[in-house]
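Supplied in structure tokens, the structure appears directly below.
Excluded from the complex is one protein chain; the other protein chains are retained at their positions.
In this document, chain identifiers A, B and C correspond to the written order of the chains, with residue numbering beginning at 1 in each.
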Amino acid sequence: MLDADFFRRWMTTTAAAVDREAEHLTELDSAIGDADHGSNLQRGFTAVSAALEEEPPQTPGAVLMLAGRQLISTVGGASGPLYGTLLRRTGKALGDAATVTVAELAQALGSGVAAVAQLGGAQAGDKTMLDALLPAAEALGTSFEAARDAAREGALATVPLQARKGRASYLGERSIGHQDPGATSAALLIAALAETDGAAGGAV
Amino acid sequence: MLDADFFRRWMTTTAAAVDREAEHLTELDSAIGDADHGSNLQRGFTAVSAALEEEPPQTPGAVLMLAGRQLISTVGGASGPLYGTLLRRTGKALGDAATVTVAELAQALGSGVAAVAQLGGAQAGDKTMLDALLPAAEALGTSFEAARDAAREGALATVPLQARKGRASYLGERSIGHQDPGATSAALLIAALAETDGAAGGAV
Amino acid sequence: MLINVPETVVADALRGMAAAHPELTVDVEHRVVVRRDAPVAGKVALVSGGGSGHEPLHAGFVGPGMLSAACAGEVFTSPVPDQMVRAAAAVDSGAGVLFVVKNYTGDVLNFEMAAELADEEGVQVAQVLVNDDVAVTDSLFTAGRRGTGATLFVEKIAGAAAEEGAPLDRVAAIARQVNDASRSFGVALTSVTTPAKGSPTFDLPEGELELGVGIHGEPGRERRPMMTSREIADFAVDAVLEDLRPNGPVIALVNGMGATPLLELYGFNAEVQRVLTERGVVVARTLVGNYVTSLDMAGCSVTLCQVDEELVRLWDAPVQTPALRWGR
Partner (left out) sequence: MLINVPETVVADALRGMAAAHPELTVDVEHRVVVRRDAPVAGKVALVSGGGSGHEPLHAGFVGPGMLSAACAGEVFTSPVPDQMVRAAAAVDSGAGVLFVVKNYTGDVLNFEMAAELADEEGVQVAQVLVNDDVAVTDSLFTAGRRGTGATLFVEKIAGAAAEEGAPLDRVAAIARQVNDASRSFGVALTSVTTPAKGSPTFDLPEGELELGVGIHGEPGRERRPMMTSREIADFAVDAVLEDLRPNGPVIALVNGMGATPLLELYGFNAEVQRVLTERGVVVARTLVGNYVTSLDMAGCSVTLCQVDEELVRLWDAPVQTPALRWGR
């Protein structure tokens, strides 16, 4: 079972990963966007970590709701509302249970990802964060590792795609050949989930 | 004896030299000034050539007066009024004689150069066009070739000087080590005089 | 770069604005710039905002006759909903608030969330989406046309209507009319360098230019060997006219991207006016300057807005902001 502490660690692990990869994310965003994705998420997850530390919520759902709200309030850009919605809606789906199962999380994440698709109007193959999130939510039914691998593969698979949403879409065919920054950060988020599980001894 | 035609050829020969050396003059002005000396003189002497062609003045004095007025009306910057005054005052000193001797020209040039010193307030050694003009006017008492060499040496001798007038003076010690653009163009003017004489068969 | 550290660039600029413009209320902490006399009783308020780096847009357009408030995001990053809600609350007199939103995914999503929140707080909110950039062609397969130069037209003209006392639905309708009647095309001669990244966003070799560039360093439609001012004017104006097909007079904005000298921009305006004359387009008003910029990018854009007498009258109406001032 996954408790609030697990979800807090997921968020701080993500924050560390974003810190580590910020320059790389900005580099990717520089090729087909506006060179801010790394600093956007860094600002957001720094705020998430600080908020979780200040007043640690006591349920998995509350952790994700707070994290999502922080992202919305501090990131801006496209990724702020999208990631914020992802976490808020996943958290909301988890309800106020003190602990949740991996299957419950997989289900909740599925509804969070659906909310992202609804908010941003993107579909699979549009070269967005959804290309990592959709397969990850699906694979989480199997295992954390499967989700991590699916997200990573999804991110890599954005390279040959032509963007149809977000800033990269302005480039038309020139967006082909570059990895989507949002899909890449989404893979970091899911990898942080698997890492949190691994650190806790695996498949809790 | 030097006639109006000789003076017209002096001016067009100067115009050709300035065209040829414009980039070099601008390069020199770029190091210790504002990178316009070449284009300034090019604009000026193009206008001089055009004016002399349109309505060729009939005396040496009138040629130089017209040339000087053209420079004043078209060059601007520091070099416009200074070169304009040089030619106008030299021309004025030549009076309305139809032909003049080299000695008369040397004397007239001396008063033109003095007028430049007066207008600009510079002295020998201030790293200006005067450092080529003063020795040239003096050496013209000997020969065209002596004047040409004196001007060239005067220009070269500006390299180690620290500028005390004009834009280069703002640089203080950093002006040392660069050849003054105005002294360099003055040497072109005097070399064109010697060349005009040479083309006419020498020491007319 | 003339900065302290990238992290404080926006806050530093707002402090500097506060010092230079006592006629504005600058909330540096929350990054909201409000005209000092807001809320103005009975008047519809206009709130805009967007990523920083496009100055004077938007904060430079706050004041009588134009915006009531502006929200400054991080460089090239839409502000967050909290800022917009705060701005709306500060300027709403009860007559409602119009959000002027440039069409970028981030701006759209954040303003949308803000509109919901403001609505919950009892503020009546309408929105206008500015999407004038014809460089974004196939809008079905993209995030749609970007909002660029027309933002100035929308903010000025709808701002004038609001100042005259028009109700919210009318102000919103005028804003939409202005946007619908406006098209832009932009060209970059150099890339832009953001403080956070510290190196050029895209690399554009000396001697080439990027046609149809955005104002966030988004690369453009096409790269070409350097063109003359005349050729660029032909290309940009034709791109705009092809899409706008005006059948009446226009207002022209000849805009610098930030690092283009005014000397060059005026020269470019001469070419823009020449093409327009050649194409038989009558120019009612012209504005030349650096208004919708992209940090240190060299380049320019042309925005045309087809106008009727009423829009020209509203354009000419008094405006008193840091960056745009006339009349009275």
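Keep this in mind: a contact is a pair of C-beta atoms (placed from the backbone, for glycine too) under 8 Å apart; a residue touches a chain by one contact, two chains touch by 3 or more.
Since the model is a prediction, treat every value here as computed from it, not as a measurement.
**Q** Over the full complex, note down every shown chain the hidden chain is touching.
**A** B, C
**Q** So one chain is hidden, and I want to know which residue out of B:12, B:99, B:143 or B:169 touches that hidden chain in the complete assembly.
**A** Of all options in B:12, B:99, B:143 or B:169, contact with the hidden chain holds for B:169.
**Q** Could you tell which one of B:72, B:100, B:151 or B:190 touches the chain left off the display?
**A** Only one listed residue reaches the unshown chain, and that is B:72.
**Q** What subunit B residues would touch the chain not displayed?
**A** 26, 30-36, 38-40, 43, 72-82, 119-120, 162, 164-167, 169-172, 174
**Q** In the full complex, which residues of subunit C touch the absent chain?
**A** Residues of subunit C in contact with the hidden chain: 1-5, 8-10, 12-17, 19-20, 52-53, 55-56, 60, 75, 189, 228-230, 232, 254, 258-271, 273, 283, 286-288, 290, 293, 295-296, 298-300, 325-326, 328.
The rule is simple: only the chains that are shown with their structure count from here on.
**Q** Connecting every touching chain pair, does the picture come out as line, ring, star, complete or other?
**A** other
**Q** Taking mean CA positions as centres, which chain lies farthest from subunit A?
**A** Chain B.
**Q** What whole-number Å value describes the gap between the mean CA coordinates of subunit A and subunit C?
**A** 32
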